[in-house]
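Omission of a single protein chain aside, the complex is shown with its protein chains in their original locations.
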Amino acid sequence: MSLLEVRNLAVAFPTPDGVVRAVRGVSLSLNQGRTLAVVGESGSGKSVATQTLTGLTRGAKVEGEAWFEDTELLTASDRTLRQIRGARIGMIFQDPLSSLHPYYTVGWQIVEMIRAHDRTTSRTAARERAAELLGRVGIPHAQERIRDFPHQFSGGMRQRVMIAMAMALDPALLVADEPTTALDVTVQAQVLSVMRDLQDEFGTAIILITHDLGVVAQIADEVAVMYAGSVMEMASRRQLFYEPHHPYTEGLLASLPTAGNGRKRLVPIAGNPPSLIAPPPGCPFAPRCPHAFAHCWEEAPPLRAVYGDTAHQSACWLPTDVAGRQAARDRLRTATGGVQ
Amino acid sequence: MLWFLLRRTFLGALVLWLITMGVFALFFVTPNNVARSLAGRQATPETIQLVEARLGLDQPIWKQYLDFVRNALHGDLGYDYYHQQPVTEIIVAALPITVSLAVGAAVLWMLLGVTNGVISAVRSGSFADRALTTFALFFYSMPTFLLGLLLLYFLYFQLTLSGYPFFPPGGYVPFTDDPYEWTRHMVLPWVTLALVLAATYTRLTRGSMLDVLGEDYIRTARSKGLRESRVVVVHGLRSALTPVVTQFGIDLGQLVGGVVVTETVFSMPGLGKTAIDAINRQDLPVILGIVLFASAAVVVANILVDLAYAMLDPRVRLH
Partner (left out) sequence: MTDPPPTEVHDEPSAAPEHESRREPAITARSPWVLAGRRLLRDRVAIVCLVVIVLIVLLAVFAPLVASITGHGPNQQYRDTGLSPDGLPRAPSGEFWLGTDSLGRDILVRIAYGARISLLVGVVATALTVTIGVVVGLAAGYLGGVVDTILARVIDVVLSVPFLLVAIALVSIFGAGLLNTVLVIGAFSWASMARIVRGQVLSLREREFVEAARSMGASSARIMFVDILPNVLAQVIVYTTLLIPVVIVVQATLSFLGLGLPAPTADWGGMISEAQNYYTTSWWFVLFPGLALLATTLAFNLFGDGVRDAFDPRAEGLTRGWKG
C-alpha cells in the first residue's frame, strides 16, 4: 500500500466567466521515502492538484479520491484535515518571503506550528526545537536567529526556514511547490540537498513541483508531466529522460540546453495551453502538437502503459511500442527537414 | 528614531505656524467689528477706540501676530474678547468633554467596524457580507447631524413618551460629578459618532482583509494546520489592521480637535461647540486657540500613526 494514492482527481472553480476546470482527472501514487516530481508549464494545475489534497483550495468543486495513511482526504472533515496538515503533510511554497508572515519572528512561526499540533510541548521546549531545526537545515547561529524576522534572512535562508517549519513535526509527506524557483542557481542546489538529507534521515516522501527539469534530474524518483490539468506522462526519472513517449515531454526535453550542466526553466513550446473554461474535446495538446492527427482532435487519449512497461504511462494516441513511436519521430523529422 | 522624531516635530511646528498665519491673516482681511459690537450699539467712536486699544486691535497686524506667536510659545493663547477668560482655560474646560466623546465613540466604532469588516471579508460574497456592507454604506452616507436627530427622536423622545426615560435630550454631566449621569448623557452621542465612523472602518477592514487573505502567508498558516479562527485573526487581522490603525489615528486626531456636529446636536460644550460659538461671536483669540489646538492634535496624531506603523510592521524603519 502506497503512502499516497490519488485517483481521478478533478478540481473545478466556478468563476464569473465560467467554470475553470483546473485539474481534470489526475491519478498519482507515491511510496514512503520516494520523490515524485510534477512538472509542466505554468497554469497546468500542479499547485491546484496538490493543494486540493490538503483542502487548501477553497471554493473549488472537487471529485475523485485521495488516500493518505488510511484517510480519504477529499471527504475528510475540516478537523481531520487540520490535524493532517502540518503534522503529517508539510508544505513549502515558491516564494519564501511572501510565504512567511512578515510580522512574526521565524522562531515564533515555527513554535506556532509545533504547538498547534502538540499542546503538551511547552513554549520553551518548542523554542529549543525550533532552534535545533534551524540548525539542522543549515542556518548558522540558529539560537539567535530565531528572534529575527523573515525579511532579515536571504532568499535561500528563508526557504530553509520554510523547510525547517514544514519538517518540524516529522511529516510523512512533504509537498514542495517550486521551492527553488525564486532562488539563485547555487542556492537552489543547497536547498535541494537540505531536502534530500532530511528525506534520507526521516524517510519522508516528497512531492516536488517544479518547472526545472534540472531539478527533476537531481532528485526525482518518479516524474509526472502535467498539461492543462491532466497528467500527460508518468514514468521513472530514467525512463522519462531517456525514452519519453509523449510529444509534450519531448518538447520539454528539447527545450533544455543540451551541452554542459547549465539549467534553465522550461522554455514554452510554441503556442498556448487551451482554455480551461471550455476545454475543446480531444487531446489538450493537439493544437501545439507537431504529431497531431485527426483522431487527436476528436477523442482525448487516456493514460496507457507504453513500451510494455506498466510503470511508464502516456496519454497519447501515438503507437505505444518503441518502434512505432520511433517511426513517428522519424517521419516528423523528414517532414520538417530535420528542424524538429 | 530620535532623528525621526526631531524631523517630524520640526515639520509639525512648521505646519502649525503656517496654519496660524493663515487663520490670522484671514481674520484681518475682512473689516472686523468686534470692538463695535462689544462697545454696544450706542457707543461713540471714542469708546470703540478704547475697546480696540484694550483688545490690542489698534496695533499693526504684524505686531499683533508677533505678540500672539510669542505668547503662544509661552503657553499663553490670549484672552477671550468678552469675559477676558484665558483661552487656555477655555480649552482645558472643554477638552474633557470632547475627549470622552471621541474616545468612547472610538472604542465602539473600532469594535463594530473591525468586527463587521472581518466577518464581511471572511464570508465575502455571502448574504452576511452583503447585509453588512449595505449597513455600512447606509451609515457612511448618513449625515452625522441627521443621525443625531433621528436618535434623539426615537431614543430620547419616543422612548421617554412611552415611559422609558433612558436618555436625556443632550447636555453633559462631568464624570467626577456623577458617573451614572455622565454615561447616560454620553450614550447617544457615542452611538451617533460611532455609527457614522464605523462604516468607514467596515469598508476599510473588509478591503484590507480581503487583500491579506489572498497573501501567500495565509496559505502557509492554513498549511500548518492552524484553526481557521487563528488564521483569520492572528495571521490575517494582524496585517490587515495596519491601514486601519492609520485611519484610526487620523480620525481620532481630527476628533480630539473638536467633534463639531455631534457636540452641536447634543448641546455638549466641548471644543467643537465652543469653537462654533466663538465663530458666531467673532471671538478671534478663542477661534485661533482652538484651531491651533486642533491642528496640533492632527499633527501629533500623524506622528503617532507613523510610530504605530513602525511598531506594527517590523520591516518599517523610521527615518
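Every chain is named by a letter (A and B) in the order it is written, and numbering of its residues begins at 1.
In the analysis below, a residue touches a chain if its C-beta (ideal position, glycine included) is under 8 Å from a C-beta of that chain, and two chains touch if they have at least 3 such contacts.
This is a predicted model, so every value here is computed, not measured.
K.L.:
Write down which of B:140, B:175 or B:309 is the residue touching the left-out chain.
P.N.:
B:140
K.L.:
For subunit B, which residues reach the chain that was dropped from this view?
P.N.:
Counting over the whole complex, subunit B touches the hidden chain at residues 11, 14-15, 18-19, 23, 26-27, 29-30, 137-138, 140-146, 149-150, 152-153, 157, 193, 196-197, 200, 204, 207, 243, 247, 250-251, 254-255, 257-262, 264-265, 272, 275-276, 279-280, 282, 287, 290-291, 294-295, 297-299, 302.
Basically, only the chains that are shown with their structure count from here on.
K.L.:
Compute the distance, rounded to whole Å, between the mean C-alpha positions of subunit A and subunit B.
P.N.:
54
K.L.:
Enumerate the contact residues on subunit B facing subunit A in the complex.
P.N.:
Residues 215-217, 219-228, 230, 235, 238-239, 312-315.
K.L.:
If we count contacts the way the header does, which residues on subunit A are in touch with subunit B in the complex?
P.N.:
51, 54, 56, 78, 82-87, 90-91, 93, 95, 98-103, 112-113, 116-117, 149, 151, 162, 165
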